[in-house]
Every structure is written in structure tokens, then in C-alpha cells.
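Every protein chain of the complex appears in place save one, which is left out.
Labels for the chains are A, B and C, by order of writing; each one numbers its residues from 1.
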Amino acid sequence: MKIKYFAWIRELTKNDEEYIDSNEIQNLNNLKVFLLTKYPNLQKHFDQEILRFAVNQEYVVENVNLKKDDEIALFPPVSGG
Amino acid sequence: MKIKYFAWIRELTKNDEEYIDSNEIQNLNNLKVFLLTKYPNLQKHFDQEILRFAVNQEYVVENVNLKKDDEIALFPPVSGG
Amino acid sequence: MIKIQKEDFNVEKEISSIKKLYSSIGAVTSFTGYVRDNNNNTNVQSINLEVYEEMAYQQLEKIIKKANIKWSLIDTLIIHRYGNLKVSDKIVLVASFSSHRKDSFESCNFIMDYLKKDAPFWKNEFYDKKNEWLINTI
Partner (left out) sequence: MIKIQKEDFNVEKEISSIKKLYSSIGAVTSFTGYVRDNNNNTNVQSINLEVYEEMAYQQLEKIIKKANIKWSLIDTLIIHRYGNLKVSDKIVLVASFSSHRKDSFESCNFIMDYLKKDAPFWKNEFYDKKNEWLINTI
């Protein structure tokens, strides 16, 4: 699956996108655990519940199942307009 | 004093403006009597209370005093914008 | 700024000529009114717009003053055309310039409300076989 990062999350992961291929990541909660292990700096932002997840360009708040070809995005609050 | 007519009032008076010089017209009510005498067709519109008067470009609803150099306008409901 | 004119106007040019004066402007709301092809289920051919020009300037200035009391505005623009206009021609432009969106949105709508209520313009609408003076309803 493809993971995309934006704005200061991208600065924090030092990566705008990456591909993850792991049988252990079956759903969004699995992915969160994976990301927190790889990027411990994300922890405090997870705790503050300000980050937003999108799966295939749609906002997701519940723990959805993930497929190999899904595109998941992690980003901070938006500021367009 | 100068009297101006607009839209279908102008069509009715067949006149877009005229000058009236009469010592008997001291206030707006005097002028209304004068206009109804000169233009009897205005009566039904006066009765319906749909016409608007302006004295020196300001809307007037009360019976104000008029001076020789005032500009009075009589017109139907507006439809700009 | 208030302009009462026969000529058409270019929205980009009119707005940018004011915008460029103030770098604190973050929000511009504009309303443009056009001659529609149909009104009250009748085909419109054209309209003739009559104006009491001196009074229109005076009334529109009052409306802008009222808007400036209610909202924090950097500038405002009203352009209203008169004369013969055909279908799809622009009739009116109201634009409100402010730092923040809410002020520009609400004041633009407010100015249009009062313009329709108090500005001395009259539309004579020409249909296929007749014409009719319109009355604004709020």
C-alpha cells in the first residue's frame, strides 16, 4: 500500500510517500502502530487527535480494513481557501 | 420647484420633468393635490399607496414643507439590481 | 466607489483596480446580476433600465455607509448600468473588500438587499409582444 504525507507531517517523516508491503497491516489501526514505531515523533500528534487519515482520497475516522493497493494519506488539519 | 417623473409614472404624466411655481404649494400634501388635479390618472395609484416621493433625492413619507428650489420626484416601486 | 454607467464592465479589471491599492485585503465577495432570458415564464427580449441618477448615487452612498458601520470593510464597489440591455448583459456588480471572508460576504448581500429596495432604478422588460415595468420583491 502507498502512504502519503503532507505539510508538517511530511517534514516530520522526511518523506512525501512510501510503499509498505506487510501482511501484518490489515487495517488502519495496524498501520497506526506501524507508523508510530517507525516515526515515534508522531506520537504526541496522535495523542492530540488532530491528524486526519484518508483512504483512497476519502476521510476515514473508524478502523477500516486496508487492501494492498489502497492509498492512505496522513496529514494535519487543512488550511486551504 | 422641479418635479421629476420616472418609469410608468413618466409615461402617465407624459413628461419626465416640469417646473411648478405656485404660492399655494407649501408642502408635500399641497403638491399631491396639485398633481392629482393635473393628472387624474394618478388617483388610483395614490389610493394603492404604492408610489414613492423623494425630496432632494431623499425618500419622504411624511408631509414635509417644500421650498421653491426643491427637487421633488414621484416614482413607482423600484426594480434595480 | 459607485459608478452608474451605460457601458459594460470587466469584473477582473474593476476588482483588481481596487484590490491593488490594499495588500491587507484577503477576501472579495462579488455579486453580478445579468439580464435573464426568461422572467415569470415569459421570454425576455431585452430590458430598458431607467435611473434617477443623482438620487441613485446618494442612496447607494448611504447604503455603503451603513455597511461600513456593520462590518469591517476595506473598500466597496457598486456598478449599476442603465439604458438598453439585452439577454445575458451584465446589469449590476457589487463587490466588498475586507480582510476576512465573513465581512465581505455579509456586506455584499446586505448592499444588494438595500440596492434592490431603495436604489431608484426601474426595469422595463420587453417580451415578444409587450413590455412590462417590474417591481422588486424582497
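Operating definition for what follows: a residue touches a chain if its C-beta (ideal position, glycine included) is under 8 Å from a C-beta of that chain, and two chains touch if they have at least 3 such contacts.
Please read all numbers here as calculations on a predicted model, not as lab measurements.
Although it is not drawn, the missing chain touches A, C when the whole complex is taken into account.
Listed by residue number, the positions of subunit A touching the unshown chain are 4, 6-8, 10, 54, 57-59, 73, 75-81. Across the interface with the omitted chain, subunit C contributes residues 10-13, 15, 19-20, 23-38, 87-88, 99, 101, 104-105, 108-109, 112.
Keep this in mind: only the chains that are shown with their structure count from here on.
For the pair subunit A and subunit B, the distance between mean C-alpha positions equals 72 Å.
Remark: subunit A and subunit C have CA centroids separated by 48 Å (rounded to whole angstrom).
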